[in-house]
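Below you will find the structure I want to go over with you.
What you see is the complex with one protein chain gone and the rest in place.
For chain A:
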């Protein structure tokens, strides 16, 4: 009979019919099968003892030992971890009833509807009632449901068993009685989680007792689950007791789900730490690469800004060659490094965003803007340098050409002028006859016109010297010296010529006068005649000397002809080079352009999967890499052109510099575009799930969506979670409910279910989740100990944590306690204070 203690309210409502039916069912049960009572006794006693032994006590007889309520209260305290009100220490009946009521009150306070169980029956040792009460306790605390109605928890547990034993073809769990009789179900459960404990292949369906005993043996020895069943009883009863089996199987559920939970928690922590360490590494790498690149730029800019001219063409050519080397060999890897740096930065920021971390801010001087600025300065210096190199080379070429011309002209002139002064200084007219002097005069006239003809040459020489000065010829001093000498000499020659003319004319006049007198002295002139003849011969010799000079000039002409021929050949060769370069450049330029357009088009297209886009981009990248040979060939031709000192090319609008810049831009663009697609894929995968997972979620949801209206109620959801191995505590379940049913409507939609599942399975973590994971490993303590970390995490991760966790200084602290909450929130750079 139902007894209600006056003044104590039980929070339940029931119909009279319901109550009657319950009684009848129980009576019928007992009448039908005393075996069940026996099985329940054994199982429930074992179950109670498995908990009571933690408090250092046991029960022998289930209907006797709970009669005074003390061990009952103790049992509840052990399994819930909470304290009940102090028990009455009297031995009177009312003391006992009071104590049992305290226990029943506690059970009711946990939301359990107690149907027809009263304190008096328990104190009186009513077996049926006591077993019923224990079963209620087991249901509530071991199988975790919120009502005595078993359906949802039972179903959840059943589904879990079915899932775990699905791979075992000779096991078919349909219920909690007959399906377990052959013992294979228990063994399969063990093997599924701990294949090291049992050799499933050696088991035999025809030895059920052996199987059950084996399972119980292993469970007791390795899983800390005491033996709760009687193998013979189970096998020999047509339909074993459901509750006993559920109780025992629930212990397995707790053991394995708990271990799985700890493993999941440890995995999650490792994942988070790995993400952190990866991010740290990427940040360090960025800083390192940025430093190196900046340093290289700082070293290179002065070299490019150095405009000290060289003296010779060779030296400048060498400088040009060095610059070419720089552009072809040294700079391209740096362009790549810069591109890589940019890509790394973007990828890092994306990863940080996805893993819910604050954004990365590089240290002073290594910001993105700093690097961009430095690179710009580099390219500007580069451009100025190349221009300067080419100008210098042109200048030097002209200068050397001129200097050579100067030398030639000066030499020719000097040769011609050699000895002329001496000749002009001759006083050969002093003892010449009139005819002779006239002849000398005529010769002098010839000489004067020769001199006049050479005026041009001297002026040219002077002009060249002047230009060389203007062009800053390094040896201008010597040139000027020589020029000066020539000019001075020229002046002297001019003066001397003038003087000689005057002298000759004077002499002529004189001799004419003398001639007049000659007649008078003719007779006395013979010796003079002799002397005259001699003089004339001398003069004739000089004519011969002039002719040889003429011959020599004629010999020089073919030599000059030959150098003209060579020059012509050189011009033809240069023209060939120009055409060759142009032909290639005119093909390469447009090719680069079209590739750039292709890439741009590919990124505009949004239709199609990211993978397809990636494949297309990779194809482009492949083509581009294969095309590099053409660029190299062009560079080779360019080198030839520069060595031949050709600076213009009317056959093409593309310069080597255009092509280089275009090529570099192409490489950078393709790398950048590929990186953008990669980033998109990262983001998608972080939030996404596979098709299989989706199917599994759908199946679970549909199963527990009893009313088939696309909604689960809270109990269904809980059963669903249980069936997926989520062994939840109150607080955890409450937390999850606020996530999936934030408006408190009492239902869970498929969408919020999916959201929750993806959050749990996705890579995004929050500080709370990590803290929850640590809490699991710390067995619910607010701090964790070093040896717990070493036990649950891989050694290097454990060490990482031990080193960085601050000491825990909250309530209940012990020496060596580590504050995992502070550590976890610091991982995300956020703490609530």
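The criterion applied here is as follows: contacts are C-beta pairs under 8 Å (C-beta built on N, C-alpha and C of every residue); 3 or more make two chains touch, one makes a residue touch a chain; residues count from 1.
In this text, contacts and distances are computed from a predicted model.
Note on the omitted subunit: UniProt lists it as "PDZ domain-containing protein", one of the names in "Protein OSCP1 isoform X1", "28S ribosomal protein S28, mitochondrial", "Unc-119 lipid binding chaperone" or "PDZ domain-containing protein".
Screening A:296, A:326, A:375 or A:528 against the full complex identifies A:375 as the residue touching the chain left out. When the missing chain is restored to the complex, the residue among A:359, A:453, A:699 or A:814 that touches it is A:359.
Within the whole complex, the absent chain has one touching residue among A:672, A:714 or A:781, and that is A:672. When the full complex is taken into account, the listed residue touching the unshown chain is A:341, out of A:158, A:184, A:245 or A:341. Interface residues of chain A with the unshown chain, by the touch rule above, are 283, 338-339, 341-342, 345-346, 349-350, 357-363, 367-369, 371-372, 375-376, 672, 804, 806, 822-823, 825-826, 829-833.
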